[in-house]
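For reference, the structure is listed below as structure tokens.
Only one protein chain is missing from this complex, and each of the others stays in its spot.
Chain nomenclature is as follows: A, B and C, assigned in order of appearance, with residue numbering initiated at 1 for each chain independently.
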Amino acid sequence: MAESATATALAHQFDDLEQQREAGYLGMWTFLVTEILFFGGIFTGYTAYRALYPEAFAIGSHHLDYWLGTINTAVLILSSLTMALAVHASQLGRRRSLIGFLAATMTLGTAFLVVKWFEYAHKFEIGWIPGPDFAYRGPHAPQVELFVSFYFALTGMHALHMVVGLGILAVLLVQARRGRFSSEYHSPVVVSGLYWHFVDIVWIFLYPLLYLIGAHH
Amino acid sequence: MSHHVIPRRVYFVIAALLMLLLAATAWVAELDLGRLSVVAALGIALVKALLVILYFMEVRYSSRLSWIVAGAGFFWLLILIALTMSDVLTRTAVTLPAE
Amino acid sequence: MAAPGPSQEPEPREHYLNASYGIRSWLLTKDHKRIALLFLASITFFFFIGGLFALMIRLELMTPPGDLFTSATYNRLFTMHGVIMVFFFLIPSIPAVLGNFLVPMMIGARDLAFPRLNLLSWYIYSIGGLFTMAVVLTGGVDTGWTFYTPYSSTYSNSQVALTVVGVFITGFSSILTGLNFIITIHKMRAPGLTWFRLPLFIWAHYSTSIIMVLGTPVVAIALLLVGLERLLHIGIFDPRLGGDPILFQHLFWFYSHPAVYIMILPAMGVISEVITCFAHKRLFGYNFVAAAAVAIAVLGFLVWGHHMFVSGQSMYAGMIFSFLSFLVAVPSAIKVFNWTATLYKGQIVYSTPMLYAFGFIGLFTMGGLTGLFLATLGVNIHVHDTYFIIAHFHYIMVGGAVMAYLGGIHFWWPKISGKLYPEGWGRLAALIVFIGFNLTFFPQFILGYLGMPRRYHAYPDEFVVLNVMSTAGATILGVGYLLPLVYLIWSMRYGKSAGSNPWNAKGLEWQTTSPPSTENFPITPVVTEEAYNYVPEPIGHG
Partner (left out) sequence: MFPFPTFPEAASSIASSIDLLYLFLVGISLLMSALIFLCIFYFAIKYRRGSRADRSGIRHHSLAIELVWSGIPLLSFLVMFFWGAWLFYDAYTPPDDALQIYVVGKQWMWKIQHPEGRREINQLHVPVGQSIKLTMTSEDVIHDFFIPAFRVKKDVLPSRYTSLWFRATKTGSYHLFCAQYCGTNHSAMIGQVVVMEPAEYQMWLAGGPPAESMAQAGAKLFERYNCNTCHVGGGRGPLLADLFGSTVALENGQIVVVDEAYVRESILLSAAKVVAGYQPIMPAFQGQISETGVLQLIAYIQSLGGDSDSAQP
């Protein structure tokens, strides 16, 4: 281990890099646990209302764009793959492929948000926005509005996490270009990777819960 | 976390599995399974999440403590949902499921 | 008796307080001890703001009609009192001040695992606090600290959104503190400091951190949804759409009941330290007291529905929650019995912190026992939402948590400031607080069973005598709280030098200088013995 690199990377409160690395890893996991419960609050509401109003939730789900949801799921899974590869590159100290995979992850993440943008824009166009002007007037209208509220709360919160994730990746990218990371010191990449995968996992649950209720077509 | 570096091949295999499971989710949703379709959809999602957690997030190669931390999050979520539903589902005893 | 004399030992030339100067050295500090003092200043500010609101509430309630304030003002007073005291004083009180200062020192570490997050935690708290002060200055909020929907989401015409944002932000401060403690306690203990050698203060903070990390996000999202419903019509709790106001109560109490344990567990940790020191004896049943802390943290998450027995929650769920609530009372009882047993054959010194500890046990016992009344379904129907409940939770939160907080501040004041506080004044203040507290809140148990509902601006004439008693007690209590503020500040300048260990206490924090250096210990200490390994002194000594 290079003496100078260790000295700059090691914070004074830790005894060695290993301790520091484990603390960072566990710290992020603990943070993700709070995130699980943060989304969990809305999921609990979703569970309760879906049990109470199954028909309304099916109607609401049928009106979502099934294909956009599916494509976005695939995009996010791919981005998780590139993120995992970025972490892998950082562990081996391969700077160029680290930069490449970080950029790929950001591209996929942005693609997800662009698709989301079009989905939201369409909802605004047809007036599927909770509130006094909610456009749907068919059967179960109030409860369908509840479903749409959940749709926006869940996907909005998820999109917000994506935006934060993109910000983190941007910082990593800059640092990677400056050569901050090495096979000894790459905790920030690993820890940010955990966050990115978590956001992916949330979507893995959102996809069937929002887009796939009841049989389609 | 450990110094263990997972071979790149593993990541590709996992990603391929995830894509397959995505196709499976979409396919299962087309079938008319009634109540079982929720179970199937969530079951597949759970498997996908586990794959991501164990391999992409490398929990499989980590200390027991990270297993506990990750597990605690889901366990507490289960507490929240289960006890809330113990109220919601029993509030009016008048709605009976069809036999 | 046994007040420590001035220390012969010279004060350290350089310590964390004089290591650097200037406002920047404080606002950009990463030293856990300085951050603790930043928190101390902020929460003291909020404590007296919240206390001021309490005093105004009590003044209004001196007479049956609502004659001092309008009902709209009165509703804002009790809401602001609750919001400030719960979210901006009680929850951060012991963890963010004493915990921040002591957790690294007690485990022989140089700092917390994430010092920058720790500083961030204080900034987040302060931003949340600024929002709350903005609410106070722009007309206040009138939903009660519980923010029940649909009143908060649709009907209230007050600063609900701003308040909700303030509380939401502050929640992250709490999460970061808890996260920091968990990682620090896991990863940074000194060599030889095994889990069952940890001081109980550490066990208490570990348990509290679990609750902070697991509970806070749920109330955060619940409040965020209320805010979104007000601002963007995301109507998840809107009954007109078939939304369920009781769902909000579930999400709210999933955190807010365990939040009581966020307040009381660290208090219990303080009491374990104080009692062992001033009984000069090892704690009776260490393993049970430690396990009880974790048990309270876990079981505490299973009982939230006891706030909703009359809310329209199903009868079946009510019974589950009642049963689980009784279970969580067992570990609390275990703790009280073990503290009492620790006194047996001890060498007890009636110092100020010990007086607070006695007060804590007494008041916490009464608070805990009246909690059983509330967990009992049949009785809960009658006392729910009456002054009985007000009295009960003040016995826990003020009689318990605040007594322990004050006891802890006195106990570690020599370590924090390097100075001794005036012992005579300390004991006097402890006595005044105890008397004032009981006079304020005991009559409220009777009022509650008589049926006086909480959050009432005006009340029927027959309740007046008990209310006057309560108000009289509140003024005494106010004096009791002002005294320490005065003499502790006084002692910072004029107090006698404390020396590194004025109480002859065990524990790593007493092995370093007072005040400690920025790095806490000159060399990392090695632990070779159990916690509280006090050796009985020969009889007749001292």
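Note that in this section a residue touches a chain if its C-beta (ideal position, glycine included) is under 8 Å from a C-beta of that chain, and two chains touch if they have at least 3 such contacts.
Please read these numbers as outputs of a predicted model, since none were measured by experiment.
Peer 1: Can you say which of C:N118, C:T208, C:N380 or C:S514 touches the chain missing from this structure?
Peer 2: C:N380
Peer 1: Thinking of the whole complex, not just what is shown, which of C:A19, C:L232, C:I348 or C:A472 touches the missing chain?
Peer 2: Reading the full complex, the residue touching the unseen chain is C:I348.
Peer 1: Of the listed residues C:T44, C:S126 or C:T365, which contacts the missing chain in the full complex?
Peer 2: C:T365
Peer 1: For subunit A, which residues reach the chain that was dropped from this view?
Peer 2: Interface with the chain not displayed, on the subunit A side: 53-55, 139-143.
Peer 1: What is the set of subunit C residues that contact the non-displayed chain in the whole complex?
Peer 2: Residues 1-2, 66, 71-72, 75, 142-144, 146, 148, 150-151, 154-156, 239-240, 242, 245-246, 279-288, 309-312, 315, 318-319, 322-323, 326-327, 329-330, 333-334, 336-338, 340-341, 343-350, 358, 361-362, 365-366, 369-370, 372-373, 375-382, 384-386, 446, 449-451, 453-460, 462, 464-466, 536, 539-542 of subunit C touch the chain absent from view.
The rule is short, and it goes like this: only the chains that are shown with their structure count from here on.
Peer 1: Could you let me know which interface, B-C or A-C, is made of more C-beta pairs in contact?
Peer 2: Looking at A-C and B-C side by side, A-C shows more C-beta contacts.
Peer 1: Roughly how many whole angstrom separate the Cα centroids of subunit B and subunit C?
Peer 2: 37
Peer 1: So which stretches of subunit A touch two or more other chains?
Peer 2: Each of 22, 26, 30, 33-34, 37, 40-41, 44, 48, 52 in subunit A touches at least two other chains.
Peer 1: Among the residues of subunit C, pick out those that touch two or more other chains and give their numbers.
Peer 2: Where subunit C meets two or more other chains at a single residue, that happens at 186, 214, 218, 244, 247, 250-251, 254.
Peer 1: Using the touch rule from the top, collect the residues of subunit A that touch subunit B in their complex.
Peer 2: 21-22, 25-26, 29-30, 32-34, 36-37, 40-41, 43-44, 47-48, 51-52, 70, 73-74, 77-78, 80-81, 83-85, 88, 91-92, 190, 193-194, 197-198, 200-201, 204-205, 207-209, 212-217
Peer 1: For the complex, which residues does subunit B have touching subunit C?
Peer 2: Of all residues in subunit B, those touching subunit C are 65, 72-73, 76, 79-80, 83-84, 86-88, 90-92.
Peer 1: Hey, which residues of subunit C end up touching subunit B in the complex?
Peer 2: The contact residues of subunit C facing subunit B are 186, 214, 218, 244, 246-247, 250-251, 254, 301-302, 304-305, 308, 312-317, 320-321.
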